[in-house]
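Everything below concerns the one structure shown next.
Here the complex is missing a single protein chain, while all its other protein chains stay put.
In this document, chain identifiers A, B and C correspond to the written order of the chains, with residue numbering beginning at 1 in each.
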Amino acid sequence: MSSMFGNTVKISIFGQSHSQNIGVVIDGIPAGHKINLEEVNSFMRRRAPGNDSVSTKRKETDEPHILSGLVDGITCGAPLCAVFDNSNTQSSDYDSIRDVPRPAHSDYPAFVKHHGFNDVRGGGHFSGRLTAPLCFAGAVCIQLLREKNIYIGAHILEIAGVRDESFDSVNVNEKDFDRIHESPKPLLNQTVWSKMEEKVLLALKEQDSVGGIIECAVTGLPVGLGNPMFDGVENRISAAVFAVPAVKGIEFGNGFACTRLRGSQNNDEFYYDGDVVKTRTNNHGGILGGLTSGLPLVFRAAFKPTPSIAKEQNSVSLSKKVDTKLNIKGRHDPCVVLRAVPCIESAAAVALYDLLLGENNE
Amino acid sequence: MSSMFGNTVKISIFGQSHSQNIGVVIDGIPAGHKINLEEVNSFMRRRAPGNDSVSTKRKETDEPHILSGLVDGITCGAPLCAVFDNSNTQSSDYDSIRDVPRPAHSDYPAFVKHHGFNDVRGGGHFSGRLTAPLCFAGAVCIQLLREKNIYIGAHILEIAGVRDESFDSVNVNEKDFDRIHESPKPLLNQTVWSKMEEKVLLALKEQDSVGGIIECAVTGLPVGLGNPMFDGVENRISAAVFAVPAVKGIEFGNGFACTRLRGSQNNDEFYYDGDVVKTRTNNHGGILGGLTSGLPLVFRAAFKPTPSIAKEQNSVSLSKKVDTKLNIKGRHDPCVVLRAVPCIESAAAVALYDLLLGENNE
Amino acid sequence: MSSMFGNTVKISIFGQSHSQNIGVVIDGIPAGHKINLEEVNSFMRRRAPGNDSVSTKRKETDEPHILSGLVDGITCGAPLCAVFDNSNTQSSDYDSIRDVPRPAHSDYPAFVKHHGFNDVRGGGHFSGRLTAPLCFAGAVCIQLLREKNIYIGAHILEIAGVRDESFDSVNVNEKDFDRIHESPKPLLNQTVWSKMEEKVLLALKEQDSVGGIIECAVTGLPVGLGNPMFDGVENRISAAVFAVPAVKGIEFGNGFACTRLRGSQNNDEFYYDGDVVKTRTNNHGGILGGLTSGLPLVFRAAFKPTPSIAKEQNSVSLSKKVDTKLNIKGRHDPCVVLRAVPCIESAAAVALYDLLLGENNE
Partner (left out) sequence: MSSMFGNTVKISIFGQSHSQNIGVVIDGIPAGHKINLEEVNSFMRRRAPGNDSVSTKRKETDEPHILSGLVDGITCGAPLCAVFDNSNTQSSDYDSIRDVPRPAHSDYPAFVKHHGFNDVRGGGHFSGRLTAPLCFAGAVCIQLLREKNIYIGAHILEIAGVRDESFDSVNVNEKDFDRIHESPKPLLNQTVWSKMEEKVLLALKEQDSVGGIIECAVTGLPVGLGNPMFDGVENRISAAVFAVPAVKGIEFGNGFACTRLRGSQNNDEFYYDGDVVKTRTNNHGGILGGLTSGLPLVFRAAFKPTPSIAKEQNSVSLSKKVDTKLNIKGRHDPCVVLRAVPCIESAAAVALYDLLLGENNE
């Protein structure tokens, strides 16, 4: 088990869905940076449940308590630790999970890995609840990146096949991100929401769930950030993004679509825009050979439909070693994509800020 | 820069396309394991160029020289180092690259990152040539995994839109892998090759290139391997797979396709097959919550079309700061997908062997 | 900054002397182990101040609160986080430190490193207070090591030149450790305490402080634990022990004394004791070539005299850039050696448990 990430700015995430607290330590943030906690809270609320028609009605206390690392709201060079309380948990809902693993959840392999000692309540350490500390780390890194004029934004590209517009991958900028974040829903085109909502509510009514795709962009990155081979931008962002539960795929630039293009179609040709080397298209998603190219970084993450559904499912009784039926109680998101938008921004922020501060200090 | 990978079994890859040697150190292989070097060489030949109609005619010496780590062909617990000679390099072909970066290559960001001191000959350390040491590490790890009855196989799923069959993700097994590796081309259905070849040769004739998709499966993994959050199976495999040049996307199980399914369609329900917990479908690709489920691990990697094409392209002169034309000389693969199959197997092998040996030693 | 340690069992320590909390995350503890929290508390009390004549009268709340990682007192495979409250802090005592760095403290270099933003209250993250979370991690690892019949014990070897007996480095065993821990003072020979106390109290009376040496032994380690070169037992224990403030030296086996011996005197010759290979002397301190030999591991750590003394000292005003006088107020240990005994045991435990679980999982 390693719920730690990063080489220079290292985060350590702890907690289970129903443990006393969940939280995160961020080790390696330089001293002297003002952290705007109101903005952090505002960011956290985008992840918090209970706010809209398509997410769980479960209330979670998503206000971070800072235990260390700040003096008068300014980083002091010591590890920054923030915790969240776990409250309003209904542990009894989960009694059946101990014996009957939920399909598409970690219950069964976690049971085997931990010899039955894993915390099954709410999925334990495997719970989506653990994205709260990830988002705290992300909110902090987003502020620190912004000091360097690096901006991150994401939007719902698809829910249940209903598709938003894509980012203009060449011209996307921080104003687009502001507009998304200030809009009722994280979409470029707000009008697609009603169709998305319809799909989700229909699934919910049918005791089912839906999946989707989140698209994320980052602007203002310096040219040459990253590395060839194992510590490239794609490697590091992937390693962070797959920490978000339900992600099953990631693609950069035009991703899987580029596999059907010719080189002459896919290659983004260079030109000088004044003194700056640019490309007129951005199929490469701002990354060449593991390094940032100066064009906006663009990637997409695929989310599977929420595994917890109210519909009766087949499963097994691990104690009796027989097949059985499973009826999951409790309140679950029929679609996690909406709440996952800040999680994807956070994963990108954490990976990029770590890369940025880890560049050789010459 | 970090061309190192792994937490327990650590590999360090070095070399540039035209440096005296390229190679790899594998640190952490336990002592007492016989390494079959003939089999390693045979594996390396699957990656070597010059063997078929769709790859570069460039000859590369892909026979590893073992510098350390083996005594009488058996691992001795010391780091295993293997190097390859670089020969038959035509450095003069690359003179123009120093000033005029090739579109879709790392040339431009590498120039910026390294202040012009990067080795431009053949792409330097960013070259696909560096997959040779990766394949050496992969070939070794594949042998070591096989001792534990873990098998890895990959095939070309698509080239230029021409599609092979997919793995039967529930029943795929080592016999399928043997059949693929013994076939003329790494395909499940050999008859699709003629259409793939046709597409590649047409692109080549038109001074162009094509991309494709590789599908990889791993069988025999124990249940519960991996971790939640940052060191999950998906995170680690992604971090390794994106080291292979030209990869722009990765997906596990049904990947992006699952985003349009309902939970009830996508959830793989558990049942007992004798004493063993299984699922009848494998949309989850053998991974739940970052842990292996016991079903075959299945993933796919998207490859962009080879960026080096003979067709004239637009680029810039970095010294003159003006736009210019670029004509790439030299011999390049019109399609890297064929030769990349063992690279993807290697990336998976390296990531999984590292995870396996890194499980808490209790 | 990296207040993280470990490769397989990783700890992350956070907090400052006067932040709301200090604490530790332990990532990688296997599931299914009962943690005896009463025993942890009892271990923590050995480090706590206010218990004797030679330590500070400052009261610290050294009772850990478990935030995550345990279910019904048993490890669940998720990161174990424990925090301590900071209370009874007298921040006003430290006002002068902000401008006038205390000699032999980190104040001045920390000021430069963190551009004046470091938390100066009580030494911030550099405070000896941070050994409380280290001791928590140590207490847990000590319990987990004991399950494998590995025992750790330390005693005061010297305070202000007054010397206890040394361990019998060949025959030392867990009974010796029990005896030390159950004694009024952590000494092999209790009678030397009065002389030590006398030295400390005299120094205190003279507004001064004293240093000393702690000797630590570990028994029951398997043969062959560790590595050559950088991850040897000495390397890893040193890396952990120097985290304890005031340590300025470490030596293994007979350490610096061996530099004046002949090889024939210093070499510990092997013999068979029944089926077991042993040595009759243990100049090597249980470590050969970075690996455990099966003999007890023995090392000693040198502690400088407490830098905080009541006596007036020369220092500088960083704001005025002039020399000035410093009078340190507050309550400080005239000798930290007594309270540091469990810290040294903890450092050793954390390093060894990490090495042990990180051995290749074959």
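The criterion applied here is as follows: contacts are C-beta pairs under 8 Å (C-beta built on N, C-alpha and C of every residue); 3 or more make two chains touch, one makes a residue touch a chain.
Quantities reported herein were computed from a predicted structural model and do not represent experimental measurements.
Between the chain not shown and the residues C:Asp27, C:Glu215, C:Glu234 or C:Glu345, the one that touches is C:Glu234.
When you scan B:Val25, B:Ala243, B:Cys258 or B:Leu297 for touch with the missing chain, the hit is B:Val25. Seen from subunit A, the chain kept out of the figure touches residues 7-9, 28, 30, 356-362. Although one chain is not displayed, subunit C still touches it through residues 1-5, 7, 13, 101, 103-106, 108-110, 112-114, 123, 125-126, 130, 158, 160-161, 203, 206-213, 223-232, 234-236, 238-240, 242-243, 245, 247-256, 258-272, 275, 277, 279, 283-285, 288-294, 302-309, 311, 313-316, 318, 321-323. Looking at subunit B, the residues touching the absent chain are 1-4, 10, 12-16, 19-23, 25, 27-28, 30-32, 65-69, 71, 74-81, 83, 110, 113-119, 124-125.
Keep this in mind: only the chains that are shown with their structure count from here on.
When chain centres are taken as C-alpha averages, the shortest distance to the whole-protein C-alpha average belongs to A. Computed centre separation for the pair subunit B/subunit C is 46 angstrom, with centres defined by C-alpha atoms. Within subunit A, residues 1-4, 13, 110, 113-114, 125 each touch two or more of the remaining chains.
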